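Below is a structure I'd like to ask you about.
Here the complex is missing a single protein chain, while all its other protein chains stay put.
After this line comes chain A, so read on.
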Amino acid sequence: MSTPCVNVENVFFHYNLQKQEETIADLSFTAERGEWLAVVGHNGSGKSTLASLLVGLRAPSSGSIYINGIELTEESKWELRSHIGLVFQNPENQFIGTTVKDDVAFALENQNMPYHEMKQRVNRALEMVGMSRYADHDPSRLSGGQKQRVAIAGLLALQPAIIVLDEAMVMLDPKSRQEFMHFLHDLRKQQQLTIISITHDMNEAEAADRMLVLQKGSVKEIDRPAQIFQREDWLDVPFIEALRRKLKERGSAVPDQYMTEQEMMRWLCR
């Protein structure tokens, strides 16, 4: 087997040095190249902390993180920055540029990229997220959803191999979110992109290859979404699963295991 794209090994992390309360406790998992891994969990379970560990903003107190087989350290993190990108949970304070297009270009400027290439990439990224019209606007004056689009554009312009999205689409309207999901799925197929997406949207999680349930900073479960939705009844299940359970409650002879949208459609129309 090839080396996994992201490999997290026995990572521990805590914010408060006085209290020995671990925010991330013995966390281990891997993500393969081209995989979409959804991370779910209650508020405060350490999802955002995990994201900041993955991009090297914080260092684990013990354990290691490998990106493309290279261990993430103080020295290697700068080199790895062009391979892994993060969209923060709060889009408010992540803008550096005074205009949308300046901001999208920020990470490219840091790579010392020639102007013409930057220009192409910025225009393309803004097109991809449907924000070309706002290229000269002040990012702090945009709506929440528009800010998230710009933040995603900044990430796409960099063309990293791995992207980490920390609830990066919550402020988008449902239709745009759906479009974005499709778009990212396509992009992932084309470019073998690895996506680690922190989300509360179970429909989004369902579309992932695998799902990681984080609980108090450790992996409660990591498996295919279908398996997890069947076992974890506390999760807000996707629409189809909710429908299956409702039918079951009403005494319908619906199958006992998790069904995809198509399976459900076939079963209903049989």
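The working rule: a contact is a pair of C-beta atoms (placed from the backbone, for glycine too) under 8 Å apart; a residue touches a chain by one contact, two chains touch by 3 or more; residues count from 1.
We adopt the following convention: contacts and distances are computed from a predicted model.
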Match the chain absent from this complex view to the correct UniProt protein name in "Carbon-monoxide dehydrogenase small subunit", "Dissimilatory-type sulfite reductase subunit alpha", "Energy-coupling factor transporter transmembrane protein EcfT" or "Urease accessory protein UreF". "Energy-coupling factor transporter transmembrane protein EcfT"
Among A:14, A:81 or A:216, single out the residue that touches the unshown chain. A:81
Taking the entire complex into account, which one of A:65, A:108 or A:162 touches the absent chain? A:108
Among A:25, A:96, A:170 or A:243, choose the residue that contacts the chain missing from this document, as touch is defined above. A:96
Out of A:6, A:24, A:122 or A:259, which residue would touch the omitted chain in the full complex? A:122
On chain A, what residues meet the omitted chain? 52, 55, 57, 78, 81-82, 85-86, 88, 90, 92-96, 98-99, 101-102, 105-115, 118-119, 122, 138, 140, 154, 158
